[in-house]
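One chain of protein is taken out of this complex; the other chains stay put.
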């Protein structure tokens, strides 16, 4: 049941074709199903306006396939993240039109091309090794309908690269900064622009990096205001939030 | 030099009244002054579209007064945060019309009433003790021009309180969740709404709370997508970012 | 030597059939044996009222088999946890009637069906990936004789799922909450019910989750009173304690 | 509205004296009031069966008095924890019959003597310095109606002291173990008894104690099953949960 | 050059057979050799009175063999710790009389049987999984000449096992306590005896054990005086120090 | 009841003047008394061979006085550590012959001069600021009867100072190394001597010192074998253990 | 474009052969290229005076080859660090004259022999296992043109070894100290010399070493002034900085 179906139901109630009690009843039976090991929340669609997402890490190929099948039957579209090659293969067999991005480790299935937003989500990353997280953010925002641009490998150790893309920064509606190592890029970008910045620390580094703790703390302590942070390596969360913010400007 | 003055300068260049070289020259002398102990960045106004802010923690009353005086002379308005009572007194002497909020520990000086936004920033907090941080967020967003609503003391241990304000949650454009203790409120709110959620962990707690580490980790690991986090007790950062996001919908 | 045998001994002493000194002597020879690498504590049975348990992690298949054999010879029943498939195979060869649960990674051997309790232990988990820990808790409580119900995949990001099972929550005598990610489920359940809640953080998560530290801190700081916590991934401990609490109501 | 009143309402509904709709309506208006800075949850009484509690740490004397006044007007009884002497004075002025325990830092106000439980909550502590936390646990369990016994200063460095109270340990229905330093008492007690053990680490220690982290980890890793842990110094939480478990045996 | 050779040299100097200058010269050429990747300190023998030890972790089989060969040629005896099976094989080929202990992961080569001490080093461990560390301690102390006894699997959850070996505890000259999980055994033993106790935390555990941090903190905070701690899993260090302390009583 | 009294009792049993049962009975009534807030363990004297110690931190002056009075009445001697000036004053009033050391923060009361040991406990410290901990160790070992020497301010940054006291190092029976900052002194001393070394990290430092964590980790990871560690700032524990080790050589 | 080419350009501008605007234009087109996954910063050469470096960890063999090819085409020389054997093979195929150091895990390609510096960079390491990091530092400093000496396996547990190389220490211009375990070597060397010391903690150790945290903290808290620290295992960074410091004396 998507937004259109819900609107029709409410209209029917207004027109007297459906009693309010019936309406309540239909809505009350929340449309999730029980697979035994996972309750797929078809209704989240309604409450949050986004397609169903499968987070594949820690799930077997069989579990991914079973959940994917159910979602596709119900919605016809999905976004899968942290997809291992074998799980991607399973999803591609379910939906041959699926787009698999091995760098981002994502699979996207769409029923029809989504209209893209006017506003731009800009994903910017510091180093080559941060690409999987940055791409996950980009694929996610695109999957939900945002126009996305990407600028990669513009770390603060070579400041001129960053200054070169200043105009692209200023033209975006919301910016996702992905950085490992010391994560200083978020502060520098945050100081250059007036838009919201979503910072994603990555686990790329070694030693006193402590698997992402270093850039996480850097970003939380950013001296530039207007920067908020998501979990280490959480490209999906950043792309999803960036899309939500971007949507505000579309209305 | 604000946006209007800059636009006029660029128009003059386009019209030939000012040579590009002269224009470059004027812009090059960035309008900050050197007080010896702090370079006030009047220009940030231009780049980021916000008034000047004084973060008072760790500054002496004399330093706060000196910085405040310079800013008021140049801009006529300011926002001071983490203001101790003595520093607040000093600012009130400089600008009798200043509004001092002792709970939020803020002082706001405005030249003229700002028009408020149509979109609403909703600040919601879990416990009574989180109020100073929540109020700092609310005062900040209001100081920059956002319409702000607040809902306090709706922690997850009494879920019905939260369900009671569901409509207010759904009506806001962006939501700031302030919570100490275990910080679970951010996840619950994040699961109820489709808007961007900015989570602020607070240092309210004891024992294995580790001065805010517990809710910080909770919020970073939120199972609800669309939640981003700022530093522990950083009400200012949350209010400022919420305002930026809110502005997107005003354009 | 179980409780019945002990009672008979004490009666014999009271009746003069056994001198107190002899009684002391018999009890003094605690009935454990020395396998060289592990002292099996058959006597714990007596002091704590539970069958012998083998924690298999870090033990070789040969060690598991040797300990299992000795326990089965002495007691005829056992509970093995964290059983790898090979070790499970070894135990199944010793006792073909053994029940192996590959998700919970447990093997249970019983001499005869245990009567179940009237009171219910409810095990509730937040996500699909928390299943192994939740099942370990459920199998454990059942192995000791509790009636157990399970409700899985009701995380706080979809609050309606949780509200749907409210009656089941209220009907249980003690509740085990298993959650990874940010672990907020324990607080929400703790705020909904008046029964004791045992919270089990799991290592399911990534980044700033720090292998379970995040939900552990969340649960320790729960704003809902009446919640106590066991070690990360310690399904056994939770199920065992839940059974002990459940037993109080059976007397 | 307490349990008796609720039962009467439901009976009235069953008898037809009140329509279900009216009943719903009455219950729907959750009886909490808004003091501006804190929503007192009078209804928790109903859902959880316990009187209202004020956690005084971080609240001003004026806030404590205001909340206390409202609770006493509505319920006639309360439990206040972490009460500073000045706040205790304020509560004693509101209710001269209040019992103030300066070691436990608690104030208890009762309308009438509560009948005590048959089952015993035993609070046992390792060192003299752990007394405030142990007493907070004891006062709390007593305030809710449990019969409480206490055994103090029986740390594991003098094992014979602990062995001396073995019978008291075995006679209790639930045991609260309070320990700072290395917190080993919880493991030793957990190994001696078959009852549920609630362990409370305290912040008593220095150096590598890290304000309670050491005994917290000790207790979470206890080699004795059947031990669950609450937050560092959380005597209230332990006493409250112990009472809940104790109640199970009263029914 | 061992102690005997040194004594003879000093006697020669006293007797005028060697000038002091020559003596100085001989001693100055510290007898270590340079293998390029490791300076074997043959002289430590002289300063510290112990044979040469190879810590094999992180060394290749070839490096272990090369170092072992040089040591055996010079001293005829060695102790190797953390020896992987392949490296053990290499050492056995060098010295067929070598004793390989696969549980302790040690190889010992002796020129002749060492006379054992009258005093006893007692190694006591809490659980089966702590055996490798406990055995490393025992093998080490024995290799240097101490009489060693071992008592395994006497964790505090079954206190009677520990009480049963009380006499053995009291008869030893120095006690090494090896424990993973929560490490409480060190405190309990430390409270039972008047001898020096060396505590060794092990990495055996999971979750909030943090690879040995939990028992390390427990042992450092022991409420029993007279307990000192070595690094996590450092059986060698404990056995070596125990031997040194034991030797004091032999003189 | 001290060792002499116990010996007489056992002789009486052997001589038939006392039956074994009576003897058991007398020993069974462990001679500790209950002050309500602290069980003074007079019997520890017997089991561990040391006088009673009061750890004063966190105790009120009144509590220190009450415990001190009881101990002096029973034993006539005591050692108090972490004594604040006011508490010291109270103890001096109880026993005018008491020795108060304000640097070590100790008070010692002796009935008669103890014979000193032949073996020497050497306490060596790295910096001036480590003195309170080093002195606590020295006073403690002396209070129990050891001959103690001290060498202060010989940090590794001036290696020649350390080399100058090499002979003193070699002449001691056991060495206590007290060091803050990075704590390297323990490794250097450990590499120079063959005796047991007890290392005490202190909380002297700042920044990444983390109140003693830095030297604690340094000492636990010492590349010199034969070093064991006690808690941060635990001068008492080090002095006490050093005395125990020293005693081994006296027998 | 290297320093020579830049000098020629500036001379041409001074001579009028190139207009300043053209000069600006040429410099403005920063000479980096976009490979899609990594922007190679050929210009860093110009700003920092060093050849291009490939940090190979986390890069595929194909990525290493592609980046290496581009750099060699442009510059004819490179330094690759953290090179796995397969990646080394790929680089050797590109440039047969490349020098591969499997211990240091480095590949160096030079167009022509670099003149070496008069000043010496001395790399000193504590243990055999620290060699890879020490060699990485040595290879790096040499690759940029410094004269490098190395002294390995001189840990503080055998102080005489260190004293033996004192003259070499005093003769160097800058010293790199590489140490795992407790990392005390940096403090001892820092106290012996007047030159700058760069300390590199390594991840060599176990238990409370926490993968290099222990020596990192040791080195940051060094009681010897004049010591600065780089990241755990960061041999490259240390060698590079040592070279920079060494160059100061060449001018």
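The letters A, B, C, D, E, F and G name the chains in turn, as written, and every chain counts its residues from 1.
Assume a residue touches a chain if its C-beta (ideal position, glycine included) is under 8 Å from a C-beta of that chain, and two chains touch if they have at least 3 such contacts.
Remember, it's a predicted structure, so these values are computed and weren't measured experimentally.
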Touching the absent chain when the full complex is considered, from A:53, A:151, A:224 or A:248:
A:224
Tell me which of F:61, F:129, F:170 or F:194 is the one touching the absent chain.
F:129
Residues of chain F (touch criterion as defined above) contacting the omitted chain
127-129, 131, 152-154, 158, 160-161, 164, 204, 206-209
I need the residue numbers on chain G that touch the omitted chain, in ascending order.
47-50, 53, 119, 173-174, 192-196, 198, 216, 220-221, 225-232, 236-238, 240-241, 244-246, 248-249, 251
Footprint left on chain A by the chain that the document does not show
126-127, 155-159, 181-184, 187-188, 190-192, 205, 207-210, 213-215, 217-225
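What we mean here is this: only the chains that are shown with their structure count from here on.
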Just the number, please: Cα centre separation of chain E and chain F in whole Å.
26
Length of the line joining the C-alpha centres of chain A and chain C, rounded to whole Å:
39
Going by residue number, chain C touches two or more other chains at 158, 192, 207-209, 213, 216, 220-221, 225, 231-232
